[in-house]
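Note that this complex is displayed minus one protein chain, with the remaining chains in position.
For chain A:
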């Protein structure tokens, strides 16, 4: 019965020669393993049509919003002001208002009451009049009219804060919120799917025997974070170029710093979210279950998005948001844009974000390693954390 073996050994001379020459490959370093996994993730994304289409769409939306913003600012209508007699000349000189000629003071008052104009400027007949005109408004002081007509002393601001108009605030908050939300959802669910794909196709067992589980998780997070961050940088650059070419350089100056901070916060915030997506996804074995498994993380992404849209004018909510790790990538850049954050605040918030990212990575990789080989029924949180 030992004959067949001899036969085979005889015919396999080439193979036998190779034995002596068989090289001993040194195991790659941890960083090298992470990078190999990350490269594969990136290649897989770049080959996916779904990814290319969604990225194209996101870039189109962001460039579209810049163009829309520039069109809107060019068609801005000047506030209407009623003028009487000599006041007309003074108001028209400022070129800040559309003037409506009124016959007399009573007529002007009627226009104000009717809401046709936001204020009326009439000659001041009082003896101690210093300016020569009087402003009539309905129920509150018309700040824009007063400011334009006042003589203001030279002002030096020691700590200039940029006060932005409500529309712009809304647009910027929508921008940050939407970009964060879209990128986190896109790449978060991508990473979740790729984790389950490995589990479902069982390739994970080969991978686990080849490299440390942490390197596998690390590679996935790094690869997808690079893609997400690349997308953010592309959007940021497009918006900046768009603003520059449509002549909104003033706006670029005010939004610019917050965009840079957004990038920094996003980079770390996304790593945290990506680890959470990977950890929760590893608890299930089928693509159909990814949605329900990752829904808690999805909520964490959606909450800051809605909060920043509804509460972008509420300093208290924004202040809290800017320190909570999950909403800081949206909250802190928003406050920087509004000029309500002191210089040290983004740094402190970034520190908090970094610390929580480290904790989440530790917990996440624990859940991930404990869940990978459990096929079939969904792994409970307790099993995933305890092992």
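Heads up, the rule we're going with is that contacts are C-beta pairs under 8 Å (C-beta built on N, C-alpha and C of every residue); 3 or more make two chains touch, one makes a residue touch a chain; residues count from 1.
We adopt the following convention: contacts and distances are computed from a predicted model.
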| said: I want to check something: the complex is missing a chain, and I'd like its UniProt protein name from "Iron uptake protein A1", "Aspartyl/glutamyl-tRNA(Asn/Gln) amidotransferase subunit B", "ATP-binding cassette domain-containing protein" or "Cytochrome bc1 complex cytochrome b subunit". | reply: "ATP-binding cassette domain-containing protein"
| Per the touch definition above, residue among A:103, A:205 or A:313 touching the missing chain | A:205
| field | Residue in contact with the excluded chain [from A:40, A:80, A:134 or A:378] | value | A:40
| query | What residue numbers in chain A mark contact with the hidden partner chain? | reply | 1-2, 4-5, 8-9, 12, 15-16, 18-19, 22-28, 33, 36-37, 40, 44, 47, 197-198, 201-212, 373, 375
